[in-house]
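For this view, one protein chain was removed and the others were kept in their places.
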Amino acid sequence: MESVERLVTWLNRVGFWIAMFCLVTLTVIVFYEVFCRYFLRAPTDWVVEVSGYLLVVMTFLGAGYLVFENGHVRLDLLNAMVSPRVAAGLDLFAHLFISLFAAVMVVQGYDMVAQAYRFGWLSTSLLETPLYIPQAALPIGSALLLLQALAAAVRDVFRMARS
Amino acid sequence: MTEPLLAGAAILAILLLLIFLSVPIAFSLVGASLIGLLLFADLSVLMAMPNIAWSATNVFVLTAAPLFILMSEVIVFTGIGKDLFDAIQKWFGRLPGGLAVTTVVACAIFGAVSGTGVGVAAVVGGVAIPEMLRRRGVYNEKLATGTVASSSALGMVIPPSLPLIIYGVVTETAIADLFIAGIVPGLLITILFSLWIVSSSWMRMRREPEVAALQDEIPRASWRERILALRQMLPVILLVVLVIGSIYAGIATPTEAAGVGAVGAFVLAAFYRRLTWANAWSAIRNATKTTVMLMFIVIGAMLFGYVLSMLQVPQSVSQWVLDMEMSRWWVFLAIMLAFLLLGMFLDVGSVILVSVPVIFPTVLALGFDPVWFGIVMMVNLCLAVVTPPVGLCIYVVKNVVPHVSVSTIVRGSAPFLLLYLAVIAILCAYPEMLRMLY
Partner (left out) sequence: AVKAETVLKLGHYYSVEDFRGKTAQKFADLVKEKTNGEVTVQVFPNESLVKGREGFQSVAQGVIDMYHTSNVYFAGQVPLVNIFALPFPPAGFDDEALYAFNADPRVKKIFAERMADANVMNLGTVNSTGDAHMYFRTPVRNLEDMEGKMVRVGGGYADRAMQLIGASVASLSAAEQFLALQTGTVDGIGTTHSSYVRFRLDEVAPYHLEVSFLRIPYWIIMNKRKWDSLSSEVQAQINEAIDGTQAWSKEHFDAEQEKLLTQVRNKAKENIVISPEEQARWEARMEPLQALFIEDNGAAAKELLEIMAEYSKK
């Protein structure tokens, strides 16, 4: 059980590293665009579009690890007032809730990507990016999120049993 | 009450319940939307979820948020920000609430750069809050966090402002007029905030001698020290000039200016030999965390907005207000209350897009000036970024100082929120002040 949780967390940590890498890339390319347009008077045709995609990838691949780090902000009011057992129960509820959202996103997100892939949809730009590539971040990231939220839920159950 | 209003009330109740049960804000929004769909629509709308998540995040203008957040983290981790506040301390440290006043001014300056409160809250909050809290006793958590959270919205009023552009486009009002009209209220808010901080800090010192004693311990700097301190301020001033200058010199768009700022922060940190692999890593790591957290709230808010909009809730609230057939100023008051309410749950852009088209014809019919109304509305919507549950600036501040509770930040913001309302009242009494510059 614990090794499964470690594996899930490791996968999400990798996802988070990719998210960090996206942020660095975003910074570099936005600066590059400014440089090209102002100093070379030759703007790129890809930075604006790719920036949007990087933000998507960053958001979805980073989400699961944030569950591990308790980084999704919440109101810690009831939590602080109740017994540890009830608090663990509340956490369980929250994590199951996140799992539900993530599960819907995996299934529906897969449909969205499959459609974009099947019909060969492209972005309406000079770049003509196949849309399924950046959109794939949604189901993949949501799958990571689902795993991490379920792992956290299992841990909550043990916490409830112990206390 | 019409049906959409009932549906809206039910969904809001579910949202508040989930938040109370300690479900993260982002997932409470998503959950309330899902339950709302189950109750009032059919589940085929589930398909909308990835689509909305995609269109909510694949937005170039939004990249300004992570870039400003990264810039702020670099300033914090390399200690450049601390230097700045040490220097400011030498100038204004003896003034009651001097650092908080500086914070307000910094928010106004950065607000001139970015139209989004989130970026300002990250940049100024990351530097100012830890420095104020180092002088705990003189500056408490409420004042430090409340000042940043509530002043960060100033940029929506001070030009250039993306929300004002959206308003201008939706209502076909001259954007240049809106920009110019925003300057005076922006300054007025800055001044009122500063006066409030100085007077309340002064009164607190009179009431609590131990605070006064702590304040007295702050060494009085000589003029020589003050002048020398200016050198310490140089890096951050350079950065501000770089970011603002790049916009007004036509080098970068406001979104891109955030990227210029982030790269500039790294370069300056390297120049001052403060950049190490460890602190670069930490800065990127923290900025990523904050961004992901924010973006998920944005996704949640978009989904929530989609459901409300589909059920015609904001339109019905607006229509309901208009149908009450009240006199001119009562209608105005009701509209302002509706904005406050919508601003609690939706992001600023959504509030404008879904409610203004409904309300605007009445506003014109009642004889209100469109430029004046736009500015008054924007001052009102400054509150939206600090009113829970969807108050993005609260959460940015919360990430700067995780040990401070959300409710402390909200309580700290309360006096400033009253001042925003006071500014609305002043603008109602003296509408001509907007015309001072054009």
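Things to note:
For clarity, chains are labelled A and B in written order, and residue numbers in each chain start from 1.
By our rule, a residue touches a chain if its C-beta (ideal position, glycine included) is under 8 Å from a C-beta of that chain, and two chains touch if they have at least 3 such contacts.
Keep in mind it's a predicted model, so treat the numbers as computed, not measured.
Although one chain is omitted from the display, it touches the following shown chains in the full assembly: A, B.
Touching the missing chain, out of B:Ala9, B:Leu39 or B:Ala176, is residue B:Ala176.
From the options B:Thr253, B:Asn286, B:Asn380 or B:Asn399, the residue with contact to the chain not on display is B:Thr253. Among B:Ile19, B:Ala48 or B:Val363, only B:Ala48 touches the chain that is left out of the view.
Considering the complete assembly, chain B touches the hidden chain via residues 44-45, 47-48, 51-52, 54-55, 59-61, 160, 162, 165-166, 168-172, 174-176, 247-255, 306, 309-310, 312, 350, 353-354, 357. Residue positions on chain A in contact with the hidden chain: 37, 41-43, 45, 47-49, 111-112, 115-116, 119, 121-126, 128, 131, in rising order.
Operating definition for what follows: only the chains that are shown with their structure count from here on.
Chain A and chain B have centres, each the mean of its CA atoms, that are 24 Å apart. Chain contact summary for the complex, chain A toward chain B: residues 16, 19-20, 23-24, 26-28, 30-31, 33-34, 38, 48-49, 51-56, 58-60, 62-63, 66, 69, 71-79, 90-91, 93-94, 97-98, 100-101, 104-105, 108-109, 111-112, 134-135, 138-139.
Within the complex, the chain B residues that touch chain A are 18-28, 30-31, 34, 46-47, 49-51, 53-54, 57-60, 62-63, 66-67, 70, 246, 250-252, 255-256, 258-260, 262-263, 284-285, 287-289, 291-293, 295-297, 299, 388-389, 395, 398-399, 405-407.
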